[in-house]
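Let me give you the structure first, and then I'll get to my questions.
For this view, one protein chain was removed and the others were kept in their places.
Which chain is which? They are A and B, in the order written, and residues in each are numbered from 1.
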Amino acid sequence: MIPGVDGFIYPNEVELQWGLLVVLYPYITGLVAGAFILASLERVFKVEAVRPTYRLALLTALAFLLVAPLPLQLHLGHPERSLEMYLTPHRSSAMAMFGFVYLWYLMVVLLLEIWLEYRADIVRLAQTTTGWQRLVYKLLTLGSENVSPEARRIDDKVSYVVTVIGIPSAFLLHGYVGFIFGSIKANPWWSSPLMPIVFLFSAMVSGIAAVLVLYMAFMKIKKMPLDMGCLDTIAKYLFYTFVIDFSLEMLDLVQRTYEADESFRTLDFMVHTRLWGSQVILQICVGTLLPLVLLAANQLWRFSVSRRKAMYLAASLLTMMGIFAMRWNVVIGGQLFSKSFLGYTTYKVGFAAREGLLSAIGLMALPFIIVVVLVKLLPPWAEGKPSENVVG
Amino acid sequence: MLLGGVVVFLAIRAVVVPKDFGKFGHYRPGALETISTRSIAYAGHEQCLQCHDQEAKVHGGGMHAKVSCETCHGPLAKHTDDPTANVPKLPDVANLCRRCHEKDAAKPKGFHQVDTLAHSPGMLCNSCHQPHNPQL
Partner (left out) sequence: MDLSRRDIFKIGGKLLLLASAGATLDEILGAAPPSEAYRMADHWWGMIIDIDKCIGCGSCVRACAQENQVPAGFFRTWVERYQVEEGKQPLVDSPNGAMDGFPPSKRTDLKSFFVPKLCNQCASSPCVQVCPVGATFVSPDGVVLVDETYCLGCRYCVQACPYGCRYLHPQKRTVDKCTLCYHRITKGLTTACCENCPTGARQLVDFKNPKDPVHEFLRNNKVEVLKPYMATQAKVYYKDLDGAVR
């Protein structure tokens, strides 16, 4: 009798292959995609109300994108060979192709967009600061110090194009992660054409919620006034996106239950036992339904500013937790049941191990630290004028 | 700058990627060589016959004729390489015979199987049966 194993599983299935760090990875890339979509709301869809969070959203996306490969590196058996994915990518492998999507998104979309947006400020800061800061800003100008109105007009045009390309790129970035799971015919919990779409929408939800929380946090830390119009709009988009995401997840569940194919019995049992806490309680009830109620209430009734702030904050934090639970349920859930459909195994998270809890906490904390550094380096708001994006 | 990056990438690629990668498919063909030259542990029963023809004659005429020597005697490639230096240990009769011949509901009906506790309590199988030719 193997501890943690119930029923019959194939002998090689006792240990889970993809653990906590592989749960973290789609969560982090999801936040990237979501934050970027929020930024593009302003740039491409001309939703002026969210302008105060435009720069913050970009910096958030960058911070998370930089950390995204780290959980994977810790997970690989031979991280020193990871360059092989770029040198000899296997074109039939979604994972290999994803390496290029990531690179494309990082270099061509995000970094370019951030540079274009901040160019005027970088040039100004390069001229006004001293010491090592001056050197940093000088490097960031990439040699281009032309900030004439003509140059700025070109910047805007290019930035617009980049954002337009960036939206499908962001979709691709996280849709691909969904496809990495969704294309595995061997695993019925993952195999589904809905998977990329569900991943994408849940990514958008988590990303928007993350920017909302960071915006409220930074305004509090910097003791600057919160733009309620901006906050209300973000919450509204969060609500709409969440409704779509929730509908998609429920569709998947309803369809599975209705069709009740060969895998249904074993998956149903798994959800009712091993995944009950993480899926039904954390993901669905506390992580989805509760935030939806809080957000819906604000669409139906008008609450006071302080009430709204509390409700938005609570909803966003619960959402972020709920989407993490969703990633957990997909990745871990997909490995808890045996492919023989006759048994289950258990996942034991290590603490100080390479792929353990400590590493996960560190990796989740890192992007927030990076965002603080980025906000210091490339301030999103002028002091005292949070609705303007001019720093001087 | 992008062009520079591409050039650097191609340069790295030319150096790092194994020369004939992709010759037979998307993999390093040298792997075939590495895998096929691994050391062998089981010599195969034909090797045993070359020296042990007496035992082979006895074995070949009995019910165990189709059972390979190494199934009971363990991996013996080291022994065939240097017979005097690597003398194999005799098998552990108590457990060996039981693993195949202990009566079990899942075993095919036509297969010789006994309930060893009833059949030969406290006795080793080879106190009556000669393992190479086990019929009595």
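In the analysis below, a contact is a pair of C-beta atoms (placed from the backbone, for glycine too) under 8 Å apart; a residue touches a chain by one contact, two chains touch by 3 or more.
Given the structure is predicted, the values throughout are model-derived calculations rather than measurements.
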item: Contact residue for the chain not shown (choose from B:Ala14, B:Ala41 or B:Met123); value: B:Ala41
item: Sites on chain A contacted by the missing partner chain, in the whole complex; value: 8-15, 17-18, 72, 75-79, 81-82, 84-85, 88-90, 92-96, 99, 180, 183-187, 334-335, 338-342
item: In chain B, positions touching the absent partner; value: 21, 24-28, 31-32, 34-42, 44-45, 64, 66-68, 70-71, 74-75, 98-100, 102-108, 111, 113
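As a convention for this text, only the chains that are shown with their structure count from here on.
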item: Centre-to-centre distance between chain B and chain A (centres being mean Cα positions), rounded to whole Å; value: 51
item: Touching residues on chain B, where the partner in the complex is chain A; value: 1-2, 5, 9, 12-13, 16-17, 21-22, 26
item: Interfacial residue positions of chain A with respect to chain B in the complex; value: 83, 86-88, 90-91, 107, 142
